[in-house]
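One chain of protein is taken out of this complex; the other chains stay put.
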Amino acid sequence: MGGALRRGDKPVKWCYSAAIKIKARPGRTPMTVHTGRHFLQIPGPTNVPDRVLRAMDMPTLDHRGPEFAELGFAVLAAMQRVFRTKQPVIIFPSSGTGAWEAAMVNVFSPGDKVLMCETGQFAVLWRGIADKFKLDVDFIPSDWRHGADLAEIEKRLAADKQHMIKAVCVVHNETSTGCVTPPLEVRKLLDRVKHPALLMVDTISGLGSMEYEHDAWGIDVSVAGSQKGLMLPPGLGFNAVSEKALAVAKANPGMRSYWDWQEVISFNKLGTFPYTPATNLLYGLREAVKMLEEEGLENVWTRHKRHSAATRAAVKVWGLETQCADPAAHSPALTSVRVPDGHDADAFRKVVLENFDMSLGTGLNKVKGKVFRIGHIGHFNDLMLMGTLAGVEMGLDLAKIPHRSGGVLAAMDVLKGRDVVLIAKAQVA
Amino acid sequence: MGGALRRGDKPVKWCYSAAIKIKARPGRTPMTVHTGRHFLQIPGPTNVPDRVLRAMDMPTLDHRGPEFAELGFAVLAAMQRVFRTKQPVIIFPSSGTGAWEAAMVNVFSPGDKVLMCETGQFAVLWRGIADKFKLDVDFIPSDWRHGADLAEIEKRLAADKQHMIKAVCVVHNETSTGCVTPPLEVRKLLDRVKHPALLMVDTISGLGSMEYEHDAWGIDVSVAGSQKGLMLPPGLGFNAVSEKALAVAKANPGMRSYWDWQEVISFNKLGTFPYTPATNLLYGLREAVKMLEEEGLENVWTRHKRHSAATRAAVKVWGLETQCADPAAHSPALTSVRVPDGHDADAFRKVVLENFDMSLGTGLNKVKGKVFRIGHIGHFNDLMLMGTLAGVEMGLDLAKIPHRSGGVLAAMDVLKGRDVVLIAKAQVA
Amino acid sequence: MGGALRRGDKPVKWCYSAAIKIKARPGRTPMTVHTGRHFLQIPGPTNVPDRVLRAMDMPTLDHRGPEFAELGFAVLAAMQRVFRTKQPVIIFPSSGTGAWEAAMVNVFSPGDKVLMCETGQFAVLWRGIADKFKLDVDFIPSDWRHGADLAEIEKRLAADKQHMIKAVCVVHNETSTGCVTPPLEVRKLLDRVKHPALLMVDTISGLGSMEYEHDAWGIDVSVAGSQKGLMLPPGLGFNAVSEKALAVAKANPGMRSYWDWQEVISFNKLGTFPYTPATNLLYGLREAVKMLEEEGLENVWTRHKRHSAATRAAVKVWGLETQCADPAAHSPALTSVRVPDGHDADAFRKVVLENFDMSLGTGLNKVKGKVFRIGHIGHFNDLMLMGTLAGVEMGLDLAKIPHRSGGVLAAMDVLKGRDVVLIAKAQVA
Partner (left out) sequence: MGGALRRGDKPVKWCYSAAIKIKARPGRTPMTVHTGRHFLQIPGPTNVPDRVLRAMDMPTLDHRGPEFAELGFAVLAAMQRVFRTKQPVIIFPSSGTGAWEAAMVNVFSPGDKVLMCETGQFAVLWRGIADKFKLDVDFIPSDWRHGADLAEIEKRLAADKQHMIKAVCVVHNETSTGCVTPPLEVRKLLDRVKHPALLMVDTISGLGSMEYEHDAWGIDVSVAGSQKGLMLPPGLGFNAVSEKALAVAKANPGMRSYWDWQEVISFNKLGTFPYTPATNLLYGLREAVKMLEEEGLENVWTRHKRHSAATRAAVKVWGLETQCADPAAHSPALTSVRVPDGHDADAFRKVVLENFDMSLGTGLNKVKGKVFRIGHIGHFNDLMLMGTLAGVEMGLDLAKIPHRSGGVLAAMDVLKGRDVVLIAKAQVA
């Protein structure tokens, strides 16, 4: 947190090399002190811009007064622009998990059938919510190294002649693996098989970091959170909702209160909320969207792709594998990297944290210890990426993970633009 | 927000008297510009201390890293001290409404019978959640001018020989009326009639502003929020939970996920949370509890009582009535004031906001237009109170609400301590 | 500082009435804990708006880069608008005292004769600088209860046939007494007697709080600081300089370096400074002037006059005297109040600080212990003033200073606008 870490109340001494450390603090584990900025390179929460933190650092308003209404209208309109929708966006004081639950309880009742895709841990967690609300989940398995199996989705939908499947749920950017599932392709296959199921998309770590078109792609329910591409601290969850989804919700007798879309939407018409909103996070949201729009959303997406390409160039030189095994599915927001068998990704992460004050993402669930994840999402730039990749490369060395050096040079080649035409094409494609 | 208000994009000119206003801006409504600090005197969200805002204005942490765990353990322990409990406290990224819902869905299943008390609008809203989750609510009516009807609660419990009533729910500090219901008295009557119902208490605007003893008073579920006596922006909800309530929850088959206590408690053992917590609000929470403890919780309670007494002294001189009609039930956190028949409390509030840049609380539901509410809760002191009361007194005059002047002098008499023995006694009582 | 005061390392307990205090902390002086905001009602440093503090709370820039130049040009132009001049404004990283010294060393050499006026302590201090730089000061005495003696200035200038007097120096708003000297009247008398002396004005606590026209009033050197009407923390000093003063400076062989106007002006042409500027204070300056202009400078002046009038109405009811004995010379920025003989103004100030956490200005030099000063300058509004005046009135009572109660009511009458026509006229006059 920009300061010196303490263990208990006593400040700890810190030295810079193994040799000095041993001498200085015999018998004690060396400990990292924060000099300079922590590198928060997990795939979310992401680095929050100073402008956003300062916007939040303001007195709270009367959430029923006229000045609040200006704020309320502003953030609702801003989020419509970010989701690329003319439809309502619901903002919850909650984590992204809450927005998942909201998506579920508004449109489903116990026993409803949904088609979900096991693309990774976040898909598993979302499915867990469906289970808790007693939905009948058809879960398409996966090897956690690809996006959702589109052919299998299409097959199952085609087979569902009675249209028992109420919704297809996919994770746009599976944060545990770094694999992207293109929502537009799911829309296309739904249309091909003429299935009326809702299309529900978790774009928690996608929104604000990669192309997303709620309306143009025919999404019915989009789920997002504040702490990823939106560059805010955690604490806000979002649902963008199509007319069709709203109609389904209206007809849904399932129990709900906090997450109920209808009530929020009716209050939103006056720029306010049914219960006390997280006002200071809304201040931050207004500023964050302003920043995204000053840069230009398309430029934001391009930036993320470019940093992802540079990261993969480094990984390739290191001789490591990305968890994502499909070249077309690499996430612009994060890169999940496999460590060779016999090595522990979490031991490596610990080395990086202790030596270089950088947080990397852990492997989750079935890839625990097998992968580490590099977040290059949110408020980020070339030199922050280079610091990040240098930290990874030095960490691989210190943790004695077999690799070739020079990944950072390959990343620099990408950033310098030598491969730029290629990238630009990839971006356009 | 500490700055100049704008209408659209154009800064608006501001003058200081009706006469000058008309001259300066013919045909246009005058508008308040923020010079100096806004007076946020609604009964929550309350004024957030600079120390708390600055603590929140820090980079977000890896919520799975070791430094976060220190924060997690710190805020969990801090909240136990504030609730006065050795039992678990659950912290949700949510509004207080979410914490209400959490209290309900963890212990109840549809059809469960609960005894609730209509002390005012917040009791009505909480009951609304119970309805949505299909509980069987026995709602004891009230005139919105007293705390809960303890005799009636006791009568109904005594009559419930089969112990069908699963819980008694009371609002500790009814923010819509300024009437307090003493939870300890409810505990005593439960014990008298030997009824096993859970005691559930909404202390959203009570915690941190008036005496509260989760363990000593035998509360089973306490519900609180961040934006009142805890002096934080909105965005955190709390449940403190007795062993008995935990056992009930464990046995409860009702559906829940986001609000599920068990999962949160199991993660909390490692200082972490099942889903991404609202980290920056937790920074603020740590600092806010530190401030409460530097002052001393007992001193905090005394301070609120004293400001409440001073406010009532002013109201009495003005010749107005408090909404709370029971002298023993006056809230230390807010004072709800009735305007004479034929006058509109909201028109008065508008005059105060436009002339003096102060937000007062509106009358809710059946007292809409009939009362205004003065918040004297949270980060507050004598001179802020005097500014507040002067604004009310001047506003009464400008809004032509019949009253006697000099309320501010009566309040000053209390603050100067002339009535101090009396107050001190009242505080002890 | 928005938090709890500590004595040494141990947090101190705080109670609210003398009785409780004695009981709680036998044998110990009670101590104020900050709950709520401190009332900083000295006549500078003044309350800094959140917007300004947040603007300063940003990473420092390269002071030689293109982005800095934008800032540099912006603040230089902004200060020209605030001084109402087309001439250069020099910004020093210094206190106002530094800006005094700068004004002296640029235009004078040892032995130069200057005419100064002893309006109060700040005039005395400025004269002290002149002495240290070995100027030949002709100091017109005063009773510290009026502005400068204009007739005497005119007389001495008229008598100076050889034009030995190089400059007349006056303090626009004498912060130690609350008496204003109108610079335009000094210009007029200089013109009447056709004396070529420079007109140098200390408007440290005048600029941004009362009418000031560097060009239109024919001022040669204006001296200001950041921590008064400009609503910034201390750390910036300003000189606005006429063409004539620049020419005098160019011809002046006196030694100077840090304060040298010419060098600053030549760097300013590129938006930069000869040495590292106080960048973060410049961020704040840009925002502060933006706020002044959103409100409108004329409105800012009116607001100060109105608060001054309300304060004097209170003082009159209390039966106390203002230090300023000339009704036409009352400062809009502060009111200096005399305590009756036999009473100690500093003992009173201590009572106010300890009981109500409000800082009032002390009496300086020959009025030490005889006056206290109420600042109503800068980022301020009606209810902050009422809190301030209530604190004074309660403090008078606690400190047993003879007075009539009800001053606050008189102030409220002014603020409610009953006397508004009168005030408006007074303002225009």
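Labels for the chains are A, B and C, by order of writing; each one numbers its residues from 1.
Methods note: contacts are C-beta pairs under 8 Å (C-beta built on N, C-alpha and C of every residue); 3 or more make two chains touch, one makes a residue touch a chain.
These figures come from a predicted structure and were not determined experimentally.
Of the listed residues C:54, C:84, C:195 or C:370, the one in contact with the hidden chain in the full complex is C:54. Residues of subunit B in contact with the chain left out of this view: 50, 54, 57-59. Residues of subunit C in touch with the missing chain: 1-2, 5, 37-38, 40, 42, 44-48, 53-54, 56-67, 93-98, 101, 110, 128-129, 132-134, 225, 227, 233-235, 255-258, 260, 274-281, 283, 353, 359, 362. Annotation for subunit A: contacts to the undisplayed chain at residues 1-4, 6, 11, 13-20, 33-37, 39, 47, 49-51, 57, 291, 293-296, 299-300, 302-303, 306, 355-358, 379-388, 390-391, 393-394, 397-398, 405-406, 408-409, 412, 415-417, 420-421, 423-424.
Here is the rule we use: only the chains that are shown with their structure count from here on.
Each chain gets a centre from the mean of its Cα atoms; the one farthest from the centre of subunit C is A. Once the centre of each chain is set as its mean CA position, subunit A and subunit C turn out to be 52 Å apart. Taking the mean of the C-alpha atoms as each chain's centre, subunit B and subunit C sit 41 Å apart. Rounded to whole angstrom units, the spacing between the C-alpha centres of subunit A and subunit B is 34. Within subunit A, contacts with two or more other chains are made by residues 54, 57-59.
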